[in-house]
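Mind having a look at this structure? Questions to follow.
Every protein chain but one is kept in place in this view of the complex.
Naming follows writing order (A, B and C), and every chain is counted from residue 1.
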Amino acid sequence: MRAVRVVEYHESLQMDDVSEPRITGPFDVIVRIGGAGVCRTDIHILEGQWAEKSGVELPYTIGHENAGWVSSVGDAVTNVAEGDKVILHPLVTCGLCRACRFGDDVHCVNSRFPGIDSDGGYAEFLKTSARSVVKIDDALEPADVAALADAGLTAYHAAAKAARRLRPGDRVVMIGAGGLGHIGIQVMAALSPAEIIVVDRNPDAVKLGVEVGATHGVVATGGHVDEVLELTGGNGAEQVLDFVGEGGSTAEGIRMTRRAGDYHVVGYGENVNVPTIDVISSEINIIGNLVGSYNDLVELMALAAQQKVTLHTAKYSLDDFQEAVDDLSAGRVRGRAILIP
Amino acid sequence: MRAVRVVEYHESLQMDDVSEPRITGPFDVIVRIGGAGVCRTDIHILEGQWAEKSGVELPYTIGHENAGWVSSVGDAVTNVAEGDKVILHPLVTCGLCRACRFGDDVHCVNSRFPGIDSDGGYAEFLKTSARSVVKIDDALEPADVAALADAGLTAYHAAAKAARRLRPGDRVVMIGAGGLGHIGIQVMAALSPAEIIVVDRNPDAVKLGVEVGATHGVVATGGHVDEVLELTGGNGAEQVLDFVGEGGSTAEGIRMTRRAGDYHVVGYGENVNVPTIDVISSEINIIGNLVGSYNDLVELMALAAQQKVTLHTAKYSLDDFQEAVDDLSAGRVRGRAILIP
Amino acid sequence: MRAVRVVEYHESLQMDDVSEPRITGPFDVIVRIGGAGVCRTDIHILEGQWAEKSGVELPYTIGHENAGWVSSVGDAVTNVAEGDKVILHPLVTCGLCRACRFGDDVHCVNSRFPGIDSDGGYAEFLKTSARSVVKIDDALEPADVAALADAGLTAYHAAAKAARRLRPGDRVVMIGAGGLGHIGIQVMAALSPAEIIVVDRNPDAVKLGVEVGATHGVVATGGHVDEVLELTGGNGAEQVLDFVGEGGSTAEGIRMTRRAGDYHVVGYGENVNVPTIDVISSEINIIGNLVGSYNDLVELMALAAQQKVTLHTAKYSLDDFQEAVDDLSAGRVRGRAILIP
Partner (left out) sequence: MRAVRVVEYHESLQMDDVSEPRITGPFDVIVRIGGAGVCRTDIHILEGQWAEKSGVELPYTIGHENAGWVSSVGDAVTNVAEGDKVILHPLVTCGLCRACRFGDDVHCVNSRFPGIDSDGGYAEFLKTSARSVVKIDDALEPADVAALADAGLTAYHAAAKAARRLRPGDRVVMIGAGGLGHIGIQVMAALSPAEIIVVDRNPDAVKLGVEVGATHGVVATGGHVDEVLELTGGNGAEQVLDFVGEGGSTAEGIRMTRRAGDYHVVGYGENVNVPTIDVISSEINIIGNLVGSYNDLVELMALAAQQKVTLHTAKYSLDDFQEAVDDLSAGRVRGRAILIP
């Protein structure tokens, strides 16, 4: 089958002919790829940034945001069958450790990450596990939802966690209305009655944020912390989600957080650097957020099926993988680039 | 009546004869003081550190850790009656704001802090509100529990919050086994089945920590983070409570925190300074902790009545206030100094 | 002032001239009534059904669903001021008992119920407490929201409690789309992403339920339990709210509840009668629901201000009180009858 592979770091990806994956274990699932998201992480992989961390042996097939159709299954698989439309949770987890047993499979102590440390989805077929496949609604197409598998799932996880602490009359600030943020806003509008305040440096992003569900838009031009405080009666918001995590957003986000509220770290880059006296005197919490669990992905797909979360995509044939990567590098992609075998 | 007052910053406290407080409102409660804790904050007040923040007019009576007997009550008071033994919540709160209405009275938007911004308890009588008095068990004496009103209540609040997330087989680290920490350990042992690991630079404090309920004691001499990791299977603890908050304890505490765990800020001094990538990749939370609520104080008094939380005190006559302050300044007090009118 | 009073049980209500209430305590609030809901309970009072339970002395002014404008306040009142538009929580609570201190003021051990056990709102003015008044948005009118004070608040309380356990892809059944139910559906649609299935014997009620937010409507004509099971993949719904509580709805509601799900009792009349083996083998919970708390009412008013919850009302002048009562008795009121002084 055709597969796009990393053959050497600092070199271009290469289309190869490789053998199709085969079922060898009872929980194996082979998926015919319907769409594979092209992510900035893929470019970082080519630059060698993940070489040591992943320890992957070259050559290998990249692509960690995948959806498609089940092609074959091992004999112990009960949750999907041949022909089912599925999206793939980014991790293949053990199901046996305490984290997996609590549904926090993201903290699995024995996980594997296809597309990062083993063969991924820039290919015709991908082998994964029954534990990683989520059936999607008939009305959804793999190529349309593939990018929700990782970026969207992270946004869902943070927004759903914050929503559980919000009540009518509360406010939530979403810092950053880019790829993750604009999914996060849609999720928040679906799950919570709180007023949503979107903050971004880019006026177009703010506009998009308001279109997809935010109540107020604030363009970050210097006075935005004060503007948020004014919109929240001088108190700050009960929940603040920071999809940026750099360029000063952490200190700003904390200043926007109300007494006894939560500041969520989602994006990353800089340090959170805050006096302990400020943490205790306002009794705020700084909440970490990683990618969502398998069950989170099931829930996100329910929202997608109800058309409460949608995503703009630019589709490329798998053969045009280089063009997709080039377009992403050059900032020419609006929404998410998707490869279709 | 006799009252010990701040007459001028940077001068000694002074015993004065002042008029006794009188009931003027329906929720007023006048308490005959049975014990008033002498706290390091009292020394900071004399040094003028609180002058601007509290805005209190001099002279005024200090003392914010108080217990005694109800002497008289306003006509709307239904929760206590003359003669009742009581401990005083440190704040006088409004009962009307949203925080008060949720039981988070510590975040009251209209609170008063007797002993800090109005007359306190180094005196024969103190006027407070029905909302601030907690009846204590017959078996408890005001002078024995007074110091639980503020320091103990803070430790209770943090330990009870952490205990709600702990299950059998989990571990909790308590950094610092001093005034707050050794109360926190007793509370944790009463509320949680988790193994308690106490960490302190002072071997005597570690010993005390183990005596009052810790499972393991670790003297902080440099290798203590590794020692905690070893005691927790290399993973760190599910909950870490930092009663120190300075001298590097925040970074150490975060290193001791397990994936998806909570690091609690209780003590303060330095900055929490942590890369956002570390917050998200391990998905930890940094949890602020202020003093406990009124209901927290009721619960702490239940534990005290069951003798699950005890406190070492050094008692002084109110007339000997200067000796108590001097002993505290010189580090000669074991446990907590209490003034008894 | 004019006030409509119960002068004798089993006799008609009577318009009297009584003296206006005056501020006597620091937390007193006098409200000029803008609207008072006419409730079936008022008819039951006249029939003497509440005589023993309330112990109220006749004559007294009835009316327990009230909204209006603050006319004057006691000197300790900080949460409202003269002229504020307010809705009144049905209970006047002490603020001092443990339940009040946790925000569960409905379980206050010292509460009073104006309109039931003391003078209510079929009058020009009503005296209540600062603890019972909730400011409403400028865009809302007292006469339009008065009926949310009791009936709406009960529906909000149950729906909000159930919503906290619902996730995308889950289903919730609402049995009964009458007065409470159609508010409950609106609340559920605002707070939860779950699919809402409304069940009612009345096809018009089902139609209204779907109009105000339900995903599926089921007319209860005998096969409705099976119909709900079919809509839920044979499993039943994660949450079932029963606004009826009689005529067999409890057994039906329990059959509609999924394993590990919750069946909420809101309406009442018959017994819940269920084998313990069924409770444990499916591990369901049967959840009681009383009227909402003060904070619940604040949240409901936030939803009303956002126009997410609306109510149909039929307005009558206070002088036409008899006509309103007669219309209600005869089933001629669509929505809720409101008296306007």
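Keep in mind that, in the parts below, a contact is a pair of C-beta atoms (placed from the backbone, for glycine too) under 8 Å apart; a residue touches a chain by one contact, two chains touch by 3 or more.
In this text the structure is predicted, and so the values were computed from the model without any measurement.
Within the whole complex, touches from the chain that is not shown fall on A, B, C.
When the omitted chain is restored, the residue from C:A99, C:A163 or C:M256 that touches it is C:A99.
Among the residues C:L229, C:I287 or C:A305, only C:I287 touches the chain that is left out of the figure. Note that of C:H107, C:K135 or C:K315, the residue touching the chain absent from this view is C:H107. In the complete assembly, the contact with the undisplayed chain comes from B:E299, out of B:D28, B:D262 or B:E299. Among C:D16, C:E124 or C:E270, only C:E270 touches the chain that is left out of the view. For subunit B, the list of residues touching the undisplayed chain reads 160, 164, 167-169, 190-193, 298-303, 306, 308. Touch with the hidden chain on the side of subunit C covers residues 99, 104, 106-107, 245-246, 250, 259-260, 265-277, 279-290. Listed here are the subunit A residues that touch the chain not shown: 25-27, 76-79, 94-98, 101-103, 105, 110, 130-131, 293-295, 298.
Going forward, only the chains that are shown with their structure count from here on.
Taking the definition of touch as given, a chain qualifies here only if it contacts subunit A and subunit B alike; those chains are C. Note: centroid distance subunit A to subunit C, computed from Cα atoms, is 42 Å.
Multi-chain contact residues of subunit C (touching two or more other chains) are listed as 298.
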